[in-house]
Every structure is written in C-alpha cells, then in structure tokens.
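Note that one protein chain of the assembly has been removed; the remaining protein chains are unaltered in position.
Note that the chains take the letters A and B in the order they are written out, and that residue 1 is the start of every chain.
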Amino acid sequence: MTNGADRLTQLERRLQLVEDQLAITQLLASYGPSVDAGDPDRTAQLWTEDGEYDVKGWHMRGRDDIRAMVSSAQHQGLVSGGCLHFLGSPYVQVDGDSAVAVCESMLVLHEEGQYRVARGGANRIHLRRTNDGWRMTSRTIRGLNGTQEGRELLAVDVPSS
Amino acid sequence: MTNGADRLTQLERRLQLVEDQLAITQLLASYGPSVDAGDPDRTAQLWTEDGEYDVKGWHMRGRDDIRAMVSSAQHQGLVSGGCLHFLGSPYVQVDGDSAVAVCESMLVLHEEGQYRVARGGANRIHLRRTNDGWRMTSRTIRGLNGTQEGRELLAVDVPSS
Partner (left out) sequence: MTNGADRLTQLERRLQLVEDQLAITQLLASYGPSVDAGDPDRTAQLWTEDGEYDVKGWHMRGRDDIRAMVSSAQHQGLVSGGCLHFLGSPYVQVDGDSAVAVCESMLVLHEEGQYRVARGGANRIHLRRTNDGWRMTSRTIRGLNGTQEGRELLAVDVPSS
C-alpha cells in the first residue's frame, strides 16, 4: 500500500495548497466589507498583530494604527457618506507558511447623490499563516496614476518572501 | 488501514468544503452575465424556486418575480443601453447544506456614450444546496450611500443560517 499511502500524502499536500489559496482570497474579500462598514476591530484583525499598511504618505504599523485609521474622522466621514473599497481578484502565490498577493483596487465614493471612482490602486500584500489562519503582514498600496511606484507593485512573478 | 481510511474520509470532507466554496463563487459570478444579457430564465435559475430578492422598495418572492424583473421595461431599458452588474469577490461561509455570502457590487451604466457608476451596494446572500447545486434562497441589497442598513449588511462574522 506504499502507492496508496503516497497518493494520500500527495493529495493532502495539494489540497492544503488549494485551501491556502482560497483562505487568502476569502481574507482579502472581507477587507472591503469590514472597512466600508467602518469596523475598526474587524479590519485590524485582517492583519497580524504587528502587520503594516503602507498608504502613500501614511505608514501604519500594527493593529492599533489600523484601528485608528478606520476610527479616524476622515475614514468615518467616507463611511457616513457611502464608500466602496473594491478589490479585484487577487493573484496569489503561496510558499509554505507565507504568501504574496497582487491585486488592483478602486475606491468608489458616494457624494452629493452621485458615485464616482475616486482612486485606482495597485496592491502588493504579504501574508503569513498564523494560529488564527492567514493574516496580512504588510499591504502596500499606490495610486495607478501614472507614477512608476504604482506600476512596480503590479509585477506578478515575485518570489514569495 | 484505519489510519488511511480516516485520512481518506477527512480529505473527502475538506474537498467537499472547497468545492462548495467554488460552486457558490461560480454561481455568483454568473449573475452579472445573466442579468446584463437580459436573460430572465437564466437569472431566475440562480435562485431556488421560492428564492427571494430584496431590493430597497421591491421585494421579489420566487422565480416568477425575478423573471418579471429581468423582463421589465425598466431592466430591458438598462440592457439595451448597456449595463454591468459588477459583483466583488464574495466572502463565503459554508455550513453543511446552507451558506452565507457577503459582497459589494456596482451598477455601471452606459448612457449617451459614457459609462458611469450609477449605484454601489452591499449584498447579503443566503444559499442552499439543492439537487441542482447551490442556489440563492435570498439576496438582500442596499445602497452604500451612507444609510445604516447598507453598512449592516456588510458584517462578515455571521452565523450561516
């Protein structure tokens, strides 16, 4: 039954990779709903305790910083007007207990009865498997507004670190 | 071989969950194409026979109601001008034969040669496994326009009922 045992082991390894990809996709799918509901705790829990979120001109370090961003008057102002942080399907590369995801995103704002695309961004996200499941260790977002730094984040053949 | 049999059983259970998540994602991915093609039957079949679709001010009950919505002059007017019902990646929680999905969505309209985001919405979708595969038993959508009811639909730590 060596053959059967080998096939079992290989199936378990392949299924684990599929589960990891889906879990990461699910984690990222919950970002928009969490941040657009204006929920600081739920949003912060998508990162590791020391996870970083690097927005141009604002580098958050740790869950407290992310909670503070979601709780800020600026963000709550977007939420109370109506906003969608819309992430595209992520390109995910898993390497054992770490992973890298790349995706594009849009910020859609509701203002004066109209919706508009206020920002378009490139995202590079590093993740780690934790006891609570996959969490972001860092997310970097830059505007796709013609700057080189936005385009550089989009390179998809990256080693997962 | 108890060990091997246990591992087989566990693999089958894990794979079933993965297949369920993918099947639900696929079902939801077919909503936009079905409704933007203006196809009443295909759209209605995404729900169970008695499935509900609760749009603000309009509560459809059963496939006939959904068919009527897609066939309506209002909807066919959007289709003949050009429209995209764009759903974001859903956050899906499966619990046996039922599931809950949460996602954001945009309605993009083509009018007078221009595209614009006409609406942004929060969706909470309940699903059930049927003999024909997963189907929606209810979908509730509310505008992300600053109202509380939109934001409430976005809570992602929900028990799947």
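Following the convention adopted for this analysis, a residue touches a chain if its C-beta (ideal position, glycine included) is under 8 Å from a C-beta of that chain, and two chains touch if they have at least 3 such contacts.
Note that the coordinates shown come from a computational prediction; the quantities given were computed from them, not determined experimentally.
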Looking at A:Leu27, A:Leu46, A:Met60 or A:Cys103, which residue reaches the missing chain? A:Cys103
Taking the entire complex into account, which one of B:Val55, B:Ala68 or B:Val108 touches the absent chain? B:Val108
Across the whole complex, the chain not displayed is touched by subunit A residues 1, 4, 7-8, 11, 14-15, 18, 21-22, 88-92, 102-104, 106, 116-120, 122, 143-147, 150-152, 154-157
Interface residues of subunit B (partner: the chain not displayed): 1, 4-5, 8, 11-12, 15, 18-19, 22, 25-26, 28-30, 32-34, 36-39, 42, 79-84, 86-87, 89, 108, 110, 115-117
